[in-house]
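Encoded as C-alpha coordinates, the structure appears first; notes follow it.
Here the complex is missing a single protein chain, while all its other protein chains stay put.
== chain A ==
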Amino acid sequence: MSNLLNKAVIVGIGATEFSKNSGRSELQLAQEAALAACRDAGVNPQDVDGMVTYSMDTNPAIEVARGLGCKELNFFSHVDYGGGAAAGTILHAAMAVATGVAKTVVCYRAFNERSGARFGQAMSTAGMAPDARAAAYAWTLPFGLMTPASWVGMFAQRYMHLTGATSEDFGRVAVADRKHAATNPKAWFYEKPITLEDHQNSRWIADPLHLLDCCQESDGGQAFVITTPERAKDLPGKAVTIRAAAQGAAYDQHTMVSYYRKDGDRPLPEMGNVARQLWNDTGLRPEDIDTAVLYDHFTPFVLAQLEEFGFCGRGEAKDFIKNGAIELGGRLPINTNGGQLGEAYIHGMNGIAEGVRQLRGTAVNQVENARNVLVTAGTGVPTSALILGND
(Lines give C-alpha, C1' and ligand atoms only; values in the text may rest on other atoms or scores of the structure.)
Protein backbone atom coordinates (compact mmCIF):
# COMPACT_ATOMS: atom_id res chain seq x y z
CA MET A 1 0.00 0.00 0.00
CA SER A 2 1.41 3.36 -0.98
CA ASN A 3 1.42 6.41 1.29
CA LEU A 4 0.68 8.78 -1.55
CA LEU A 5 -2.99 9.07 -0.62
CA ASN A 6 -4.25 12.64 -1.21
CA LYS A 7 -0.71 14.06 -1.10
CA ALA A 8 -0.78 15.67 -4.55
CA VAL A 9 -3.28 17.53 -6.71
CA ILE A 10 -3.87 18.40 -10.33
CA VAL A 11 -4.22 22.17 -10.25
CA GLY A 12 -4.08 22.97 -13.95
CA ILE A 13 -5.16 21.41 -17.23
CA GLY A 14 -4.45 22.68 -20.70
CA ALA A 15 -4.75 21.44 -24.23
CA THR A 16 -4.51 22.46 -27.83
CA GLU A 17 -7.40 21.90 -30.19
CA PHE A 18 -7.73 18.27 -31.30
CA SER A 19 -7.58 17.85 -35.07
CA LYS A 20 -6.42 15.72 -37.97
CA ASN A 21 -3.77 18.19 -39.10
CA SER A 22 -2.45 20.63 -36.54
CA GLY A 23 -0.18 22.45 -39.01
CA ARG A 24 2.53 22.93 -36.41
CA SER A 25 5.33 20.96 -34.82
CA GLU A 26 4.81 18.48 -32.03
CA LEU A 27 7.09 20.61 -29.85
CA GLN A 28 4.90 23.64 -30.41
CA LEU A 29 1.83 21.60 -29.46
CA ALA A 30 3.58 20.47 -26.26
CA GLN A 31 4.54 24.02 -25.33
CA GLU A 32 1.07 25.38 -26.08
CA ALA A 33 -0.57 22.68 -23.95
CA ALA A 34 1.93 23.13 -21.11
CA LEU A 35 1.49 26.90 -21.10
CA ALA A 36 -2.30 26.53 -21.11
CA ALA A 37 -2.05 24.20 -18.10
CA CYS A 38 0.17 26.69 -16.25
CA ARG A 39 -2.26 29.53 -16.96
CA ASP A 40 -5.20 27.40 -15.83
CA ALA A 41 -3.36 26.69 -12.60
CA GLY A 42 -2.18 30.26 -12.17
CA VAL A 43 1.43 29.10 -12.07
CA ASN A 44 4.26 31.13 -13.57
CA PRO A 45 5.73 28.71 -16.15
CA GLN A 46 9.23 29.86 -15.17
CA ASP A 47 8.64 28.26 -11.78
CA VAL A 48 7.87 24.79 -13.16
CA ASP A 49 10.65 22.58 -11.79
CA GLY A 50 9.63 19.13 -13.00
CA MET A 51 8.58 17.53 -16.28
CA VAL A 52 7.07 14.16 -17.05
CA THR A 53 6.14 12.64 -20.38
CA TYR A 54 6.19 9.12 -21.76
CA SER A 55 7.64 6.91 -24.41
CA MET A 56 6.64 7.63 -28.02
CA ASP A 57 6.55 11.38 -27.23
CA THR A 58 9.16 13.18 -29.35
CA ASN A 59 9.39 16.30 -27.20
CA PRO A 60 12.35 16.33 -24.81
CA ALA A 61 11.58 17.82 -21.39
CA ILE A 62 14.39 20.35 -21.78
CA GLU A 63 12.95 21.62 -25.08
CA VAL A 64 9.50 22.08 -23.55
CA ALA A 65 11.17 23.76 -20.57
CA ARG A 66 13.16 26.11 -22.85
CA GLY A 67 9.93 27.41 -24.36
CA LEU A 68 8.28 27.83 -20.98
CA GLY A 69 11.39 29.63 -19.73
CA CYS A 70 11.76 27.32 -16.75
CA LYS A 71 14.59 28.55 -14.55
CA GLU A 72 15.64 25.06 -13.50
CA LEU A 73 14.35 21.51 -13.53
CA ASN A 74 14.84 19.33 -10.48
CA PHE A 75 12.92 16.32 -11.73
CA PHE A 76 12.30 14.77 -15.15
CA SER A 77 10.87 11.39 -15.95
CA HIS A 78 10.06 9.55 -19.16
CA VAL A 79 7.59 6.79 -18.37
CA ASP A 80 7.68 3.64 -20.50
CA TYR A 81 5.05 1.79 -22.54
CA GLY A 82 3.22 4.40 -24.59
CA GLY A 83 -0.43 4.97 -23.79
CA GLY A 84 -0.11 2.65 -20.80
CA ALA A 85 1.93 5.40 -19.17
CA ALA A 86 -0.66 8.19 -19.29
CA ALA A 87 -1.76 7.96 -15.66
CA GLY A 88 1.79 6.89 -14.80
CA THR A 89 2.95 10.43 -15.58
CA ILE A 90 0.62 11.73 -12.89
CA LEU A 91 1.90 9.06 -10.47
CA HIS A 92 5.52 10.07 -11.09
CA ALA A 93 4.69 13.76 -10.69
CA ALA A 94 2.69 13.07 -7.53
CA MET A 95 5.60 11.11 -6.04
CA ALA A 96 7.94 13.98 -6.88
CA VAL A 97 5.86 16.70 -5.24
CA ALA A 98 4.81 14.56 -2.26
CA THR A 99 8.46 13.82 -1.45
CA GLY A 100 9.63 17.38 -2.04
CA VAL A 101 11.85 16.38 -4.96
CA ALA A 102 9.98 18.96 -7.02
CA LYS A 103 7.35 21.61 -6.28
CA THR A 104 5.50 22.14 -9.54
CA VAL A 105 5.52 19.44 -12.20
CA VAL A 106 4.13 19.57 -15.73
CA CYS A 107 2.99 16.30 -17.34
CA TYR A 108 2.51 16.50 -21.10
CA ARG A 109 1.85 14.56 -24.26
CA ALA A 110 1.73 16.11 -27.72
CA PHE A 111 1.86 14.60 -31.17
CA ASN A 112 0.80 14.80 -34.78
CA GLU A 113 -0.48 11.27 -34.70
CA ARG A 114 -2.70 11.74 -37.77
CA SER A 115 -0.79 14.17 -39.95
CA GLY A 116 2.61 12.77 -38.91
CA ALA A 117 3.62 9.28 -37.79
CA ARG A 118 0.39 7.27 -37.51
CA PHE A 119 0.17 4.53 -34.88
CA GLY A 120 -2.54 2.65 -36.77
CA GLN A 121 -0.22 1.81 -39.66
CA ALA A 122 1.80 -1.39 -39.95
CA MET A 123 4.68 -1.56 -37.47
CA SER A 124 8.15 -2.15 -38.90
CA THR A 125 11.48 -2.97 -37.30
CA ALA A 126 13.39 -2.47 -40.57
CA GLY A 127 16.54 -0.52 -39.83
CA MET A 128 16.29 -1.04 -36.08
CA ALA A 129 19.12 -2.71 -34.18
CA PRO A 130 17.97 -6.21 -33.13
CA ASP A 131 17.70 -5.39 -29.43
CA ALA A 132 15.07 -6.93 -27.17
CA ARG A 133 12.40 -4.44 -28.21
CA ALA A 134 12.88 -5.12 -31.93
CA ALA A 135 13.29 -8.87 -31.42
CA ALA A 136 9.93 -9.06 -29.65
CA TYR A 137 8.30 -8.11 -32.95
CA ALA A 138 9.86 -11.17 -34.61
CA TRP A 139 6.92 -13.15 -33.18
CA THR A 140 4.27 -11.07 -34.92
CA LEU A 141 5.41 -8.95 -37.90
CA PRO A 142 6.56 -11.76 -40.24
CA PHE A 143 3.09 -13.29 -39.92
CA GLY A 144 1.30 -10.05 -40.79
CA LEU A 145 0.26 -9.27 -37.23
CA MET A 146 1.49 -5.71 -37.54
CA THR A 147 -1.09 -3.25 -36.23
CA PRO A 148 -2.58 -2.40 -32.84
CA ALA A 149 -6.01 -3.43 -34.17
CA SER A 150 -4.69 -6.86 -35.10
CA TRP A 151 -3.01 -7.33 -31.73
CA VAL A 152 -6.22 -6.43 -29.88
CA GLY A 153 -8.41 -8.39 -32.31
CA MET A 154 -6.59 -11.55 -31.27
CA PHE A 155 -7.56 -10.93 -27.61
CA ALA A 156 -11.09 -9.96 -28.60
CA GLN A 157 -11.73 -13.17 -30.51
CA ARG A 158 -10.68 -15.26 -27.52
CA TYR A 159 -12.71 -13.08 -25.17
CA MET A 160 -15.83 -13.57 -27.29
CA HIS A 161 -15.25 -17.32 -27.31
CA LEU A 162 -14.92 -17.45 -23.53
CA THR A 163 -17.65 -15.02 -22.47
CA GLY A 164 -20.23 -15.11 -25.24
CA ALA A 165 -19.75 -11.38 -25.82
CA THR A 166 -20.54 -10.36 -29.39
CA SER A 167 -19.46 -7.65 -31.78
CA GLU A 168 -22.67 -5.82 -30.83
CA ASP A 169 -21.50 -5.75 -27.22
CA PHE A 170 -18.29 -4.07 -28.37
CA GLY A 171 -20.49 -1.74 -30.41
CA ARG A 172 -22.34 -0.56 -27.31
CA VAL A 173 -19.10 1.02 -26.10
CA ALA A 174 -18.69 2.88 -29.38
CA VAL A 175 -22.32 4.04 -29.29
CA ALA A 176 -21.90 5.39 -25.74
CA ASP A 177 -18.66 7.18 -26.60
CA ARG A 178 -20.10 8.74 -29.72
CA LYS A 179 -23.25 9.80 -27.87
CA HIS A 180 -21.06 11.70 -25.42
CA ALA A 181 -18.86 13.13 -28.19
CA ALA A 182 -21.97 14.37 -29.98
CA THR A 183 -22.54 16.99 -27.27
CA ASN A 184 -18.86 17.92 -26.77
CA PRO A 185 -17.87 20.82 -29.06
CA LYS A 186 -14.18 19.92 -28.62
CA ALA A 187 -14.77 16.38 -29.92
CA TRP A 188 -13.86 15.46 -33.49
CA PHE A 189 -17.22 13.68 -33.73
CA TYR A 190 -19.24 16.57 -32.27
CA GLU A 191 -22.87 16.24 -33.36
CA LYS A 192 -22.13 12.88 -35.01
CA PRO A 193 -23.64 10.10 -32.89
CA ILE A 194 -23.81 6.55 -34.25
CA THR A 195 -26.23 3.66 -33.90
CA LEU A 196 -25.46 0.03 -33.24
CA GLU A 197 -26.40 -0.59 -36.88
CA ASP A 198 -23.76 1.92 -38.01
CA HIS A 199 -21.24 0.02 -35.93
CA GLN A 200 -22.24 -3.36 -37.36
CA ASN A 201 -22.19 -2.02 -40.90
CA SER A 202 -18.77 -0.39 -40.62
CA ARG A 203 -16.03 -2.20 -42.53
CA TRP A 204 -13.77 -4.84 -41.08
CA ILE A 205 -10.36 -3.71 -39.92
CA ALA A 206 -9.17 -6.83 -38.14
CA ASP A 207 -12.12 -9.21 -37.76
CA PRO A 208 -13.56 -9.29 -35.04
CA LEU A 209 -12.91 -5.52 -34.98
CA HIS A 210 -14.92 -3.18 -37.18
CA LEU A 211 -13.78 0.32 -38.06
CA LEU A 212 -16.04 1.78 -35.35
CA ASP A 213 -14.32 -0.38 -32.69
CA CYS A 214 -11.11 1.56 -33.34
CA CYS A 215 -10.14 4.96 -31.93
CA GLN A 216 -9.25 7.87 -34.13
CA GLU A 217 -5.83 9.03 -35.10
CA SER A 218 -5.49 12.61 -33.86
CA ASP A 219 -3.17 15.60 -33.63
CA GLY A 220 -3.01 17.53 -30.39
CA GLY A 221 -1.44 18.16 -27.03
CA GLN A 222 -2.60 17.85 -23.44
CA ALA A 223 -0.82 18.89 -20.26
CA PHE A 224 -1.31 19.07 -16.48
CA VAL A 225 0.21 20.90 -13.54
CA ILE A 226 0.74 18.80 -10.42
CA THR A 227 1.65 20.20 -7.03
CA THR A 228 0.93 19.68 -3.33
CA PRO A 229 -2.48 20.46 -1.74
CA GLU A 230 -0.75 23.06 0.46
CA ARG A 231 0.78 24.95 -2.44
CA ALA A 232 -2.46 24.68 -4.45
CA LYS A 233 -4.26 26.67 -1.73
CA ASP A 234 -2.33 29.75 -2.89
CA LEU A 235 -3.11 29.18 -6.57
CA PRO A 236 -6.22 30.29 -8.45
CA GLY A 237 -6.67 26.97 -10.30
CA LYS A 238 -9.31 24.65 -8.81
CA ALA A 239 -7.33 21.70 -7.47
CA VAL A 240 -8.51 18.13 -7.85
CA THR A 241 -7.07 15.56 -5.48
CA ILE A 242 -5.05 12.62 -6.74
CA ARG A 243 -6.51 10.07 -4.34
CA ALA A 244 -4.30 7.31 -5.71
CA ALA A 245 -2.37 6.45 -8.83
CA ALA A 246 -0.67 3.19 -9.78
CA GLN A 247 1.28 1.49 -12.51
CA GLY A 248 1.08 -2.21 -13.25
CA ALA A 249 2.60 -5.01 -15.25
CA ALA A 250 1.70 -8.65 -14.71
CA TYR A 251 3.25 -12.10 -15.08
CA ASP A 252 4.72 -12.95 -18.49
CA GLN A 253 3.96 -9.43 -19.67
CA HIS A 254 4.44 -8.43 -23.29
CA THR A 255 3.58 -5.23 -25.14
CA MET A 256 0.14 -5.62 -26.75
CA VAL A 257 0.64 -9.34 -27.36
CA SER A 258 0.55 -11.15 -24.00
CA TYR A 259 -0.86 -14.25 -25.67
CA TYR A 260 1.41 -16.68 -23.90
CA ARG A 261 0.29 -16.66 -20.27
CA LYS A 262 -0.24 -20.10 -18.84
CA ASP A 263 -3.79 -19.35 -17.73
CA GLY A 264 -4.38 -17.97 -21.21
CA ASP A 265 -7.84 -16.68 -20.49
CA ARG A 266 -7.49 -13.43 -18.62
CA PRO A 267 -6.91 -10.57 -21.03
CA LEU A 268 -5.73 -7.84 -18.67
CA PRO A 269 -4.15 -9.06 -15.42
CA GLU A 270 -1.88 -5.99 -15.49
CA MET A 271 -4.99 -3.80 -15.12
CA GLY A 272 -6.14 -6.10 -12.33
CA ASN A 273 -2.87 -5.33 -10.59
CA VAL A 274 -3.51 -1.59 -10.95
CA ALA A 275 -7.12 -1.98 -9.77
CA ARG A 276 -6.08 -3.85 -6.64
CA GLN A 277 -3.59 -1.11 -5.75
CA LEU A 278 -6.13 1.68 -6.26
CA TRP A 279 -8.84 -0.01 -4.19
CA ASN A 280 -6.37 -0.89 -1.41
CA ASP A 281 -4.83 2.59 -1.32
CA THR A 282 -8.11 4.49 -1.22
CA GLY A 283 -10.42 2.08 0.57
CA LEU A 284 -12.94 2.86 -2.16
CA ARG A 285 -15.03 0.23 -3.92
CA PRO A 286 -16.43 0.14 -7.47
CA GLU A 287 -19.78 1.46 -6.22
CA ASP A 288 -18.01 4.60 -4.97
CA ILE A 289 -16.97 5.60 -8.50
CA ASP A 290 -19.34 8.16 -9.99
CA THR A 291 -17.91 8.18 -13.51
CA ALA A 292 -14.92 6.63 -15.24
CA VAL A 293 -12.75 7.24 -18.25
CA LEU A 294 -11.78 3.78 -19.44
CA TYR A 295 -9.06 3.67 -22.08
CA ASP A 296 -10.76 2.94 -25.36
CA HIS A 297 -8.24 2.67 -28.16
CA PHE A 298 -10.30 -0.42 -29.04
CA THR A 299 -13.72 -1.24 -27.61
CA PRO A 300 -13.20 -4.86 -26.40
CA PHE A 301 -10.74 -3.88 -23.69
CA VAL A 302 -13.32 -1.54 -22.15
CA LEU A 303 -15.34 -4.65 -21.27
CA ALA A 304 -12.27 -6.39 -19.85
CA GLN A 305 -11.45 -3.31 -17.74
CA LEU A 306 -14.93 -3.26 -16.19
CA GLU A 307 -14.26 -6.83 -15.08
CA GLU A 308 -10.71 -6.23 -13.81
CA PHE A 309 -11.92 -3.31 -11.66
CA GLY A 310 -14.77 -5.39 -10.28
CA PHE A 311 -17.65 -3.31 -11.64
CA CYS A 312 -18.99 -6.72 -12.64
CA GLY A 313 -17.88 -10.33 -12.53
CA ARG A 314 -15.59 -12.01 -15.06
CA GLY A 315 -17.28 -12.41 -18.41
CA GLU A 316 -20.25 -10.32 -17.26
CA ALA A 317 -19.33 -6.95 -18.79
CA LYS A 318 -21.57 -7.69 -21.78
CA ASP A 319 -24.53 -7.73 -19.40
CA PHE A 320 -23.31 -4.80 -17.29
CA ILE A 321 -23.17 -2.42 -20.26
CA LYS A 322 -26.65 -3.16 -21.58
CA ASN A 323 -29.52 -0.66 -21.35
CA GLY A 324 -27.36 2.45 -21.36
CA ALA A 325 -25.51 1.61 -18.13
CA ILE A 326 -22.32 3.27 -19.41
CA GLU A 327 -24.07 6.30 -20.88
CA LEU A 328 -24.78 9.59 -19.12
CA GLY A 329 -27.54 8.91 -16.59
CA GLY A 330 -26.62 5.22 -16.37
CA ARG A 331 -25.11 3.21 -13.53
CA LEU A 332 -21.54 4.12 -14.56
CA PRO A 333 -21.23 6.80 -17.24
CA ILE A 334 -17.90 6.29 -19.00
CA ASN A 335 -15.87 8.46 -21.35
CA THR A 336 -18.17 11.45 -20.94
CA ASN A 337 -15.89 13.51 -23.22
CA GLY A 338 -16.52 11.01 -26.01
CA GLY A 339 -13.41 9.02 -25.24
CA GLN A 340 -10.69 8.34 -27.75
CA LEU A 341 -13.25 7.00 -30.19
CA GLY A 342 -15.26 10.20 -30.10
CA GLU A 343 -13.25 13.17 -28.78
CA ALA A 344 -9.65 12.48 -29.79
CA TYR A 345 -6.88 9.98 -29.30
CA ILE A 346 -4.33 11.85 -27.21
CA HIS A 347 -2.86 8.62 -25.86
CA GLY A 348 -5.02 8.66 -22.73
CA MET A 349 -4.15 12.18 -21.53
CA ASN A 350 -7.39 13.80 -22.68
CA GLY A 351 -9.23 11.30 -20.48
CA ILE A 352 -7.39 12.54 -17.40
CA ALA A 353 -8.45 16.08 -18.30
CA GLU A 354 -12.06 14.91 -18.46
CA GLY A 355 -11.67 13.41 -14.99
CA VAL A 356 -10.52 16.80 -13.69
CA ARG A 357 -13.42 18.61 -15.39
CA GLN A 358 -15.96 16.19 -13.91
CA LEU A 359 -14.67 16.98 -10.41
CA ARG A 360 -14.53 20.71 -11.09
CA GLY A 361 -18.11 20.57 -12.34
CA THR A 362 -17.09 21.95 -15.73
CA ALA A 363 -17.62 18.92 -17.99
CA VAL A 364 -19.92 19.35 -20.98
CA ASN A 365 -21.58 16.07 -20.02
CA GLN A 366 -21.51 16.65 -16.30
CA VAL A 367 -22.25 13.81 -13.89
CA GLU A 368 -24.09 15.34 -10.95
CA ASN A 369 -22.12 15.54 -7.71
CA ALA A 370 -19.18 13.54 -9.03
CA ARG A 371 -16.82 12.91 -6.13
CA ASN A 372 -14.65 10.02 -7.30
CA VAL A 373 -13.52 9.50 -10.87
CA LEU A 374 -11.49 6.57 -12.18
CA VAL A 375 -9.23 7.15 -15.20
CA THR A 376 -7.32 4.32 -16.83
CA ALA A 377 -4.44 4.26 -19.28
CA GLY A 378 -3.55 2.08 -22.26
CA THR A 379 -4.61 -1.54 -22.26
CA GLY A 380 -2.68 -4.55 -23.52
CA VAL A 381 0.54 -2.85 -22.45
CA PRO A 382 2.05 -2.32 -19.00
CA THR A 383 -0.44 0.20 -17.76
CA SER A 384 -1.55 2.68 -15.10
CA ALA A 385 -4.66 4.31 -13.70
CA LEU A 386 -5.69 6.84 -11.09
CA ILE A 387 -8.61 7.88 -8.94
CA LEU A 388 -9.26 11.59 -8.71
CA GLY A 389 -11.49 13.12 -6.07
CA ASN A 390 -12.97 16.20 -4.52
CA ASP A 391 -12.26 16.86 -0.89
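Rule of thumb we're sticking to: a residue touches a chain if its C-beta (ideal position, glycine included) is under 8 Å from a C-beta of that chain, and two chains touch if they have at least 3 such contacts; residues count from 1.
The definition used in the following text is that contacts and distances are computed from a predicted model.
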Practice task
Out of "Cytochrome P450", "Amino acid/amide ABC transporter ATP-binding protein 1 (HAAT family)", "Acyl dehydratase" or "GMC family oxidoreductase", flag the one the UniProt entry gives for the chain missing from this complex.
Solution key: "Acyl dehydratase"
Practice task
Could you tell me which of A:P236, A:G264, A:G313 or A:G329 touches the chain that is not displayed?
Solution key: A:G264
Handout entry: Given A:T147, A:N184, A:Q216 or A:Q305, the one touching the chain that is not displayed
Key = A:T147
Exercise for the section: Please pick, from A:F76, A:Y137 or A:W279, the residue that touches the omitted chain in the full complex. Expected result: A:Y137
Handout entry: For chain A, residues in touch with the removed chain
Key = 120-122, 124-126, 128, 130-132, 134-147, 149-150, 153-155, 157-158, 161, 203-209, 211, 252, 254, 257, 259-260, 264
